[in-house]
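Below is one structure, written out as structure tokens; the observations come after it.
With one protein chain held back, the other chains of the complex are shown just where they sit.
The letters A, B and C name the chains in turn, as written, and every chain counts its residues from 1.
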Amino acid sequence: MKMSKVVLLGRLRDIAGWRERALDPPPATLAALRDLLSSEDPVLGEALAGRGVQAAVNKALARGDVALQPGDEIAFLPPMSGG
Amino acid sequence: MKMSKVVLLGRLRDIAGWRERALDPPPATLAALRDLLSSEDPVLGEALAGRGVQAAVNKALARGDVALQPGDEIAFLPPMSGG
Amino acid sequence: MAVRVQTEPFDAGRLLGDFSAGRLEAGGIVSFTGIARDATGGSAVTLLELDAYPGFTEPAIEAMEADARARFGVQDLLVVHRHGPIRPGEAIVFVAAAAEHRRAAFDAVDFLMDRLKTEAPFWKKERGPDGDRWIEPRAPDYQDMERWSRAFSDEVEPAASSDTAPKDMSR
Partner (left out) sequence: MAVRVQTEPFDAGRLLGDFSAGRLEAGGIVSFTGIARDATGGSAVTLLELDAYPGFTEPAIEAMEADARARFGVQDLLVVHRHGPIRPGEAIVFVAAAAEHRRAAFDAVDFLMDRLKTEAPFWKKERGPDGDRWIEPRAPDYQDMERWSRAFSDEVEPAASSDTAPKDMSR
């Protein structure tokens, strides 16, 4: 089974103390992944649930809960700002 | 007595066929100058009275009629457009 | 006063580079470059000729620049305007503004271009195979300028040239 990857961006990296993490096997849904990360690190869990934080699955924004497949790359994105 | 100068800008130059002209002695007022130029060249006179054409005396815009002094420089300015 | 009225061609990229260099306090720089086109309204243009009225044109543009500097919270402004013969593809005007926040820089350049288009003392002739044409401000130019009169209606006196703009154009 192909490993899944979790990617944190921006301030989430500082909060968690990591940038990328492999998950084998991955949770079945985005909600389950949030629960898993939150149970391990409640402060990160709170940050992930914070306003403006979005999730992307395989580099496409995910709205609400979605199913995850082995090999997926899941990213958590705080509010974005370029320029 | 110092000569006065009349300057035409933009399309007025093409209409009149001249750009600058000395006047000695100058008319006493801007209105008299317009009358003089118009009597010599009615097509120019009509252009000077056209909408958007302004007059400047000594490089300052003149509103309405004003008195002219010897040595004055009088310019007629069609609508301006830079950029 | 960062205003230059000149007959020499200029390089907009170099002007922006020089204007931007060493700015540690500006968040944003906006520039506008106006370029002579090779055709207008379907007619070819081989040369653009801008007349200026020396001694009258420069102070008028300096007054516009000072007005823009006072109205908008900009740190710096630059206006470079050519006159004389200008070939298609060459720059006619360059305006740049540096400001802490980008809105002020956009507004200052936008405002200056609207004023230059309707009030800068230049007279433009396009030369081409179909003959010569004198170019005067277009209705949209007067309408663009009016946006600022509305925005600042209690502090601005009517501009000299919009006073005398044709009634059906200035609407």
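Simple rule for what comes next: a residue touches a chain if its C-beta (ideal position, glycine included) is under 8 Å from a C-beta of that chain, and two chains touch if they have at least 3 such contacts.
Bear in mind the structure is a predicted one, so any value in this text is a computation, not a measurement.
Within the whole complex, touches from the chain that is not shown fall on A, C.
Counting the whole complex, the residues of chain C in touch with the unshown chain are 11-18, 20, 22-35, 37-39, 88-89, 91, 100-103, 105-106, 109-110, 113, 140, 144. The missing chain lies against chain A, touching residues 7, 9-11, 13-14, 51-54, 56, 59, 61, 75, 77-83.
FYI, only the chains that are shown with their structure count from here on.
Viewed as a network of touching protein chains, the structure does not reduce to a path, ring, star or complete graph.
The most distant chain from chain A, with centres taken as the mean of CA atoms, is B. The distance from the centre of chain B to the centre of chain C, with each centre set as the mean of the Cα atoms, comes to 26 Å.
One finds 76 Å separating the Cα centroids of chain A and chain B. Averaging C-alpha coordinates per chain places the centre of chain A 50 Å away from that of chain C. Touching two or more other chains at once is no residue of chain A. Within chain C, contacts with two or more other chains are made by no residue at all.
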